[in-house]
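The other protein chains are all here in position, but one chain of the complex has been omitted.
Let's turn to chain A:
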Amino acid sequence: MSAPAPVMTRTGTTGAARSRPAAFLAALRISRRDALRARGRSALIVTMVGLPVLVIVFALIFAATADITRREGLTARIGTADLRIVTLGRPDTDGRASTPTSPAEVMRLLGPGARIIPANEGSADFRGERGYDNASARELDLRDPLTKGMYHLLRGRLPAAPGEIVVTPGAEERGMRFGTTPAVTFKLTPMRVVGVVEHPHQTKSAEIIGLPGTLLFDRADGRGTGWLADTPKPVTMADVRRLSRASLDVQAPVEARDAYGYHDTKDVVAIGLAVIMGVLEVVLLAGPAFAVGARRRRRELALVAAQGGSPGQVRMVLLADGVVLGGGAALFGLVLGVGLGALSAVLEAGRLIGGVGPLDVPWVPVLAVAALGAASGVAAAVLPAVRAARQDVAAVLAGRRSTARDRAGRPIIGAVLVVAGAVAAVRAIGSDRVWVLAAEILALLGLVALTPSMVRLAAAAARALPLPLRLAARDAARNRGRTASAVAAVLTAAAAFTMAAVAFDSALAERRDAFHPTVPAGTVEINGSRLDDARWARARTIVERALPGAPLIEAVALRDTRGAAVELSVGHLDAADGMYLGNPFGVSLPVGDGRLLEFVQGRRDPVAAAAFAAGRAVVFDPRLVRDGRLRLSAVHFASHDSSEAPRDLTVPAVVARAADPRRAVAVLPVSALPALGLKPEARVLYAAPSSVRLTEEQEVRLGRELAIMAGPVGVTFVRDLDSYGFVKPLLFLAAAVLALGGTLAATGLAAADLRPDLATMAAVGARPGTRRLVVAGQAGFIAGLGALAGALAGIPAGIVVAGSSMPYGYRAWAPDPSSFLDRLPPVELPWLFLAALVVGLPLLAALVAGVFTRTRVTLTRRIT
């Protein structure tokens, strides 16, 4: 053997200047050209990265444009005046209003030389074309130059006489048409609509504007009274402070500074979590697409290595792909997003949500979103780049398979993260929901790190499957690096959307359980217990006219011996666990005759009717009856706004079955009242759901008409809870799009890798169908494993989120709201959603992959 040669000393320079960026520039050039050559793949990656950037940038601009800042909205508030003053009506310590309420007092505060005009605001009832309604009202002489810019006149003219008003298009839609003469305010004075004006920013608002002293009569406390003022000198901050001390709210250019957004830790964490989830999903989704590129360019990368490209330089070529495609996509999203945002501002698209403002581009978040998009693109290219740099160059150049092995991921770190995240999530239940989500994302990151191990275990379990599926599973496991990224993408999407669906269903169940009406859903309850006979008769007439042909079931309101109104509700504290049984939130207990019983029970029940006739309460929940008696609690209303402490009472009761037990609690016969020391008073009407179909608008109008015409009448519309049926299909759709995207990109990659095996299968006589099944099996494996693991992770995550976000009711009534684990909140699993996710989605992925696979055999060069 010859003497050892010296370790490399020659550098081989030719005197040319060396610079590090040269190699990177070369890598960028290769990436740029390749991106243009592989247009389909580039478009896919640009969409994956660029579309979220576009949507978020547009949403930010749209929201900022529609959001009118104090400075932007100043002209709409004060016109060309120097300031606007509104009295706050804040009483001082001895209860007297100290705020200046007369023009003379305000003039004294403003000093000599000022001119003021009244500008009052409040609300006014009116009877328009479609009945009674209510709108914001302003008293303002719009002809005065000080009001210029506060409204645009669209049609007609401005009010010039006390009986004239102008309205906004929103008010016009509610029945105050241009040219009509609706009756306005509780005096129902007819006022002529002489014009239509539009608020410069709030295009959907319903407003009425008339001359001072014609619309607003509810300013007894001085609230809402105001003036526009023209001052000889510009208003200073000192003036503003002086006027504020006099209980006046001041709006002037000098104080109209835009409030800077204040973010507390929770907001920052929430934004951080959204960023992590967004970047994670983009990285996992685009990862396989980059891997496809790396796989297709394996020989090219091997050539780079053969020409002296170091592993780092080979990595750089693929990272340059990330820079070119990620950066390009982010730029595309940014430019298009800003362009669409600008276009929507020009076209006043804000009208759709009733907010029109000048174009406002919040550059810091917009650029941050674009930068994040670009960073996600580069991050997605990291793993494929690392794998490509590890490939066996000689093997690739010789056309053999690269023998570089995929690593097993980081199972220990993953397991630690999952356990830590799960424990932290459960411990965070008492605190804000954002901390629960933070802990869950930690666990999710752990699951992503565990994915390669999951893939290996799943493939081992595939031993019993038929050949094509077994081959697909084995191949997936042998190429864990490729498979794991796609499985993780599916897993992340499935977990996030399962969590949302479980939390959504549980919250719905919680609301449903907390809401237990005492009468069937759809019933209209009219309660006039505060009315005298004459007003009640008037109210009845109005109800009969508003609900023509509807059978009205009479019930009674209750009074005690002193004549005070009384309301009864039912309830027992359950001895076993201290839970309150009964309903704290429903309509008060119905009291009446046999017809009422039949109406509430929803069916004819002679046994219950007999007991009812004998003076027993009929109860539809057996837990409420102890020893044949029902416990009631009574609230005595001594006057209209103060009530006496509840008094517990019991009455004899029988248990019966209602047609819909969720919509019935108990009915009390009038004959049971004397024993309770109560007197009936016919002041309640129920309209049966089958006969009444009111729109929400009609309900509001009926309530308003009763209030205006008869006085304080309680009108209650018992509705079924909205099940928001569109939410879960939307969640599933989002999960499906993300999961299919990740799965199909990875399956395409697998199909390319499998080509020699498919050729071998063809050579030994496999039918095209079998080869198709192998590729379909790959897609099914990826989507199935990801969806199953994601759903299994998402269910407990959703339960924890549900537990941390119970709005009221359950936690309020539990003896110890923090003892979550002892007492689970109502958990409802979205079975259909889960079935579609875990079974339907993998089948769909397999079907799509199977249908679109090329099964023509490509002769593969095999040199060993």
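Definition applied: a residue touches a chain if its C-beta (ideal position, glycine included) is under 8 Å from a C-beta of that chain, and two chains touch if they have at least 3 such contacts; residues count from 1.
Simple rule for what comes next: contacts and distances are computed from a predicted model.
From the set "Alpha-D-ribose 1-methylphosphonate 5-phosphate C-P lyase", "Putative ABC transport system ATP-binding protein", "ABC transmembrane type-1 domain-containing protein" or "Spore germination protein", the protein name that UniProt assigns to the chain left out of the figure is "Putative ABC transport system ATP-binding protein".
Only one of A:A306, A:L467, A:A659 or A:L733 touches the chain withheld from this view, namely A:A306.
With the whole complex as reference, residues 1-2, 4-12, 14, 16-20, 22-23, 25-26, 29-30, 33-34, 36-37, 299-300, 303-313, 393-394, 397-398 of chain A touch the missing chain.
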